[in-house]
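Before any comments, here is the structure.
Here the complex is missing a single protein chain, while all its other protein chains stay put.
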Amino acid sequence: MTDAKNTSTIVFDRATKIYPGSDAPALDGLSIEVRAGELVCLVGPSGGGKTTALQLVNRLVDLTSGDIRIGDRSITDIPAIELRRTIGYAIQQSGLFPHMTVIDNIGIVPSVLGWEKTRVRDRAHELLELVGLTPVPEWADRYPSQLSGGQQQRVGIARALAADPPVMLMDEPFGALDPITRTTVQDEFLHVQRTVGKTTLFVTHDIDEAIKMGDRIAILKPGGLLAQFDTPEKLLTEPADDFVAEFLGQERGLKRLSLYTLSDLDDLASADATTGRAPWPALPADTTVRNALSLAAAHGAEGVRVLGEDGSPIAAAPLSRLVHLQSEESV
Amino acid sequence: MSGFAPSGDPIIPDYGEVSDCVTNNDFFCTDWFVQQWPSVFWPALLDHILMTVIAIVVGFAIAFTAALVAHRRKWLTAPFSMVTTFLYTLPPLALFQLLVPITGLSLLTVEIALVAFTLVLLFRGVLSGLLAVPDDVKRAARGMGLSSQQVLWRVEMPLAMPSIISGLRIATVLTVSIATIAAFVVDAGLGAPILKAISSPFNTQFIGAGALAVLLAFLLDGILALTGRALTPWTKASR
Partner (left out) sequence: MRGPSRRRLLRSLAGMGAVAGVGALSACSTSALTSSVGGARSLTVGSKTFAESWIMGELYAQGLRGIGYQVDLKTNVGSAQIIEQALHAGEIDLYPEYTGVIVVSLAGEDGLLESAEATYEFARDWEAQQGVAMLKATPFENKNAIAVRADFAQEHGLTSIEDLRGIGDFVYSTYPDNVSGAQGYEGIVESYDLPNMKLQTLSIGLNYQAIERGEIQAADVFTTDPQLLRSDLVVLDDPLNLFGFQNVVPLLRDEVLESLDTEAIDLLDTINSLLTLEAIQTLNAASAVNRLDPAQVAREFLLANDLIEG
């Protein structure tokens, strides 16, 4: 494992792409800066240019005008193939090579770069542990056909990280997974990201996934224009225009609530301050506020109680607090 | 000058007794077959193997190259397909007749014809194998920074192997079969005893040679199948 985090910024500088044969740009003058170590989600409806934006970075598609820089260097400074070897790339169907074992799949870019065999193998082992496919010997020599969809995606992520690239591109990587597996793999990846901290551009059409995963989110609208680029909180509370508001949907209020947990609510009343006929459900402190609201509704309760570390209720949060988040005094 | 030398006094060899089996032209006279093995059947078998192997090796070299070119330049697929299919549909004897005036009664004539028959099977085997590589695999490979050559040789070729082996197997069995017709051009291969045994029908000879041809086809097919499995371990992997 590298000690210093090897990670760079990605800067889009009026990046534009017009495909031959069409008048309208697929991406129109995108200018955003992804900070080092940040996970930025690109979302939007189809035709918004999010996949195009991603593919411009590793030059699977070439810029019509504008520039993209990784670190200080423009992506056009070095040949495309060399550039791609310095960028981690994970795609929806994982694209694992069916004829290679898990270990060989993970080690493909390092071996192409000429790393020595033992170094490649050690690195692959390290990554299998990172993505949670342990004990390593059980997984190393399997073929992709012997893995489930979720396991394949994890190998795909390990493969993208293998050569320790400064940036990562992920193109709807969890889109083909069933919802339960998707949640697990998302959590796994967030854990990886906390450990490894790579600058990541993550394309998804699922706004909930973007809110869950992204440090910041860039919403692209049809015509390849940037609608808004902000943190999830800002996006949900201050949508820039009608398009964003509509894209976030009427549930954006609730979506915002999923950004917080019960432990984020301070100055709560004591656990016995309950009202109404139905008993208030007792939930762990890491339950999201949204889920707390949902469970309250399910029980017909006027609030929820918060469980302490010892498992006994220590506080009570009425519906008004669940909705407002901040206590009346601090407003 | 007289055209007739004084008649010599030849020593006429005794060619031995004939078994009843041979006289009655029974279905298969094992003794006769075993006795004739070293001088007739074994050399014929070796020649047959040689003719087949040469044809497959040359045919594969041509078809493989053509398939790679057609893979790069898609528009060539149709013309190549048409030519190789046309060659395949020619009746073997007719092709031999066309070639003999040009290349003579020689191994070259035989090989040109045999190679012509293998091309469409091998071409399709290689090309369809390459085309069957999943798009997401190719996209991932490109996106990760493998050059086109690397994608071709490290990813596409190995994945095309099952189809290539399949084409080789069919082409080999076909070649073993058609090579028996080579006896019309060259007195070699397992077709020679068959041809000679037809005019004055002698069952053991053509059944023996025919059976050897079938066994040879099975053997070569089996060898290729095993080779294919050794080269494609991932196809055996089970959940």
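Per-chain residue numbering starts at 1, and chain names A and B are given in the order in which the chains are listed.
Definition applied: a contact is a pair of C-beta atoms (placed from the backbone, for glycine too) under 8 Å apart; a residue touches a chain by one contact, two chains touch by 3 or more.
Predicted model, so just to flag it, every value in this text is computed and none were measured.
Student: Of B:Leu122, B:Ala188 or B:Leu212, which sits in contact with the chain we cannot see?
Tutor: B:Ala188
Student: If I consider the whole complex, including the chain that's not displayed, which of B:Val34, B:Val53 or B:Ala132 touches that chain?
Tutor: That would be B:Val53, which touches the missing chain.
Student: Touch as defined at the start, partner being the missing chain; which of A:Asp28, A:Asp104, A:Glu188 or A:Glu209 qualifies?
Tutor: A:Asp104
Student: In the full complex, which bits of chain B touch the chain not displayed? Write them out.
Tutor: 2-13, 15-16, 18, 22-23, 32, 36, 39-40, 43, 46-47, 50-51, 53-54, 57, 104-107, 154, 158, 183-184, 186-188, 192-193, 195-196, 199-200, 202, 204-205, 227, 230-231, 233
Operating definition for what follows: only the chains that are shown with their structure count from here on.
Student: State the interface residues of chain A toward chain B in the complex, per the touch definition above.
Tutor: The contact residues of chain A facing chain B are 58, 60, 81-87, 89, 91-100, 108-109, 112, 142-146, 156, 159-160, 169.
Student: Across the complex, what residues on chain B touch chain A?
Tutor: Touch residues, chain B against chain A: 134, 136-147, 150, 154-155, 158-159, 161, 232-234, 237-239.
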